[in-house]
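See below for the structure under consideration.
One chain of protein is taken out of this complex; the other chains stay put.
Our next item is chain A:
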Amino acid sequence: MFSQIFILSPRGDTIINRDFRSDLPKSTPETFFRQAKTYSGDANPLFTVDCIQFVHIKRGGLYIVGTSRFNLQPAMSLELLDRLAKEIKDFCGVINEEVLRKNFILIYEILDESFDFGYPQLMATEQIKPLIVNDPIQPQPDSVMNSLRPKIQTFNIFVPNTIGSQAVQRSVLNKNQANEIFVDIYEKLNVLFNSSAYVINQSIEGCIQMTSFLQGNPPLKLALNDDLQIGRQQGQYSAGVILDDCNFHECVNANELDMNKTLRIQPPDGQFVVMNYRISGDYAAPFRLFPIIEEVSSSKIEVTIKLKACFDAKIIASYANVRIPIPKQTANAYPELVKNAQLETAEYDSNKKIVEWQIKKLCGGQERSLKIKLTLQATQTAHTARKEIGPIAMNFEIPMFNVSRLQIKYLRIEERGNTTNPHRWVRYITQSSSYVCRI
């Protein structure tokens, strides 16, 4: 199993370093960081150097790394590190460099209860909670450090900045906290349009995620749509919600799902994913993109992009960003918004040759457009350069909206005991995973 577990900052500084078995060299953090830097993108999660096995995950910019001299089970070792990251998140509220540096003693405590001699021990937040003696130290929210830090890139990957998420960014150790549970239905959309706005590929990856601050971990009963169906038969059409496949957390009993669409849950403390699901069927894409490319002259191109929000007018997307790669031989590019455009910006990054169009708020039914005027360098003609435009990628989040129509009918706490009825917060969030339009 693991010989050591260490956590490194994005610059390679050691923040946490725990040697469980003392059977590997002490210089492994340097070895790891050096090797990780040899990859042009992110490093492979598993690699070997000098017959030392390195397993790592990246969370909040930090490298959480396990080492071993054994032929590990790769999935198990990664799941363990992921579990460790979740524990840290449960105890500290969030996971980032500042919080980890402030709470390193607490994290050593968590590590020592979670692993002994490198083997996983107590890994559930509620099991460790009674054994922890240190209190979490919250980072000062308005510290100078925070305001100086560059904003997290809103493109790529999961954006944690969703509405109300502050409420769940707190420690399970907080003694005077409300007796409550948060339920999120996340759906990440994957849509691929071809140049004539025809959908080539689409799918939904969704999950029901809970963050529980319930006192006494009472059993829960969660009911989903009546017309829910799991497993898709070839060529079958149905009005109901069809999931291609799904899987469940250890704490979930799904025996009654087929019968009466309910899940029985024995909730642990903190954050966990009740259920993951995957839908490959057709659905109405919430945004449509219509790119038009015009060769104005042999050295000038005009790109017009229309964006249409095809959902109910009551729903508001909290942001919608569009990224348009333009030819490498571009001499200059002028993105032009329509007149009186509000809460919209468009910028050209001449290093990356990308135009970023950011829309802060977008109501359903609305349409926006952007015009980009490109001037090419003399070495390339408009005709060959236009091939290099695109693909256009979109990044968005729409709260209180889900395309699959999967719904939570009710969430019941089965044995209430003496406590007051706990608060139950349910949110629906739809995000882009890979929302791409090719030209």
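Following the convention adopted for this analysis, a contact is a pair of C-beta atoms (placed from the backbone, for glycine too) under 8 Å apart; a residue touches a chain by one contact, two chains touch by 3 or more; residues count from 1.
Here, contacts and distances are computed from a predicted model.
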| Unshown chain, UniProt name, "AP complex subunit beta", "DNA-directed RNA polymerases I and III subunit RPAC2", "Calcineurin B homologous protein 3" or "Trafficking protein particle complex subunit 2-like protein"? | "AP complex subunit beta"
| task | With the full complex in mind, choose from A:Q35, A:N96, A:N190 or A:Q407 the residue touching the hidden chain. | result | A:N190
| remark: Full-complex touch with the removed chain, picking from A:F104, A:F290, A:Y319 or A:W425, is A:F104
| message | Please identify which residue in A:D112, A:E126, A:E295 or A:E336 touches the non-displayed chain. | response | A:D112
| task | Determine and list the chain A residues touching the chain excluded from the picture. | result | 1, 9, 11, 13-17, 19, 21-27, 39-48, 50-53, 56-58, 69-76, 78-83, 101-102, 104-105, 108-109, 112, 116-117, 119-124, 130-131, 133-134, 137, 156-158, 186, 190, 192, 200-201, 203, 205, 207, 209, 244-250, 254, 273, 275-278, 280, 325, 384, 387-388, 391, 393, 433-436, 438
